[in-house]
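Before anything else, here's the structure in question.
Selected chains from the complex are presented in situ; the others are not included.
Read from first to last, the chains carry the letters A, B and C; within each, the first residue is number 1.
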C-alpha cells in the first residue's frame, strides 16, 4: 500500500521520535534498583495491511545516571500512532531509543500485542551494558 | 475407523502442511530476543474416535535469521482441522516443521488441549540448535 | 469401621487397579518432552471416617519408551471410587503404579484434596530414573 511509510522513512521517523524523550538525573546512582513502566494504550499501523495494531508496552530497567521522564515517554509512544511498523521491529526500536537516551545498566522491553486473526504475539528484548547485573528478585 | 488418515498419510500431510509456512528476515539478528505466539483456536481430529480435539498452541522462540509470518502460520494451523493426529504427535510435528523452516536458536511448543472424558492434557516440547541459550527472564 | 478395606486389602486392590493401565509407544523417544495430565474428578473414601474424599490429581512426566493411554488412566482413577485409602498413601501408590507401567525418565504426581474440617491438603511426589533430567522450562 503506497500510502504507508517504507522502512527508509521508518529509520528517519525513529530519530525524530527519539528526540521526544527527556530524562532526569538518577538521585540514587550508587544503588541497583528497578523501574517498571507499563504503557497500556500503544497503537501503531501494520505496514502490510494498513490496519491499526494495539498493544501494551512494559519497560523495566536499572538506571545508571539517568531516568526517563514519564510525560516525554508518553509523547514518544504516541508518535507511533500513525507510523507503519512491524511488531518485532517496533519492540527493538523502542529498546534502542531508550538505551541511547538513558544508557541504563540493564533494560527489558516487552510488547504484548492484541490478537490479529485469532493469533496474539508478545516480543521481549533485553539490553545490558557489560555483564548482566544480578537482577532484583521480585518476591 | 477406516475413514481416518493413517500414520503413513500423516507424514505426507505434514510435508504438505509445512509448505504453507512462510518466513521473513529477522531485522535484529545480533540480539537474542523472544517471540511468543498464541494460537487459541487449534482443532484436529482424534484418530481413534474420529471426534474433534480442541486446544491452544503456544509457540516461543529466539530467532536466528528468520521469523515466521503470522498469516501463513494461521493457514498452517488450519490445515490440521480435518486431519487425524494424536496430542503428543501433533505437538512434536509442529515443532519439527517450525524448526525445519526457521532454524531458530531456541524454540518451545506448548499445546494445551481441552478436557476429554473429564481429563485435560498439555504437551511441552523444546528444541535448541547447539547449547541452550541463556533464556530471557520475563520479569 | 469394620466395613472399610484394611491396608492389607489395599495392597491387593492396588495390583488390581494397576492392571487397568494401558500404554502406547512414544513416537518421539529421542527428545525429552513433558506430558501434563489433570484429573479433576478423583474421589476415594477416608479409611478412618468412611466419608468420601475429593480431589484433583495432576500427573506430569517425561516419557521413555511408553506413554499412558488416557481412557485407561480414567478407568484406573475410577477404581479408587469406593476404596478406603489416605491422602499421602494414594498419592504415592498412584506414582508407584504409573512408574511401574511407564518407566518414565521423570514423573511427578500432585494431588490437591478439597477441604476437610476447613483444612485443605496437597501431596506432591516425584520419581526419576537415574539422575534428574533437566526439566523443561514452562515459560
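We take it that contacts are C-beta pairs under 8 Å (C-beta built on N, C-alpha and C of every residue); 3 or more make two chains touch, one makes a residue touch a chain.
What you see is a predicted model, and the numbers here were worked out from it, not measured in a lab.
Sequence-identical chains in the complete complex of this entry number 10, based on the file rather than the 3 shown.
Keep this in mind: only the chains that are shown with their structure count from here on.
Chain centres here are Cα means. That of chain A falls 47 Å from that of chain C. Separating the centre of chain A from that of chain B, both taken as means of CA atoms, is a distance of 29 Å. The multi-chain contact residues of chain C, meaning those touching 2 or more other chains, do not exist; every residue touches at most one other chain. Chain contact summary for the complex, chain B toward chain C: residues 36, 58, 60, 88-89, 91-92, 108, 110, 115-126, 135, 138. Within the complex formed with chain A, the residues of chain B that make contact are 26-28, 31-41, 67, 70-71, 73-74, 136-139.
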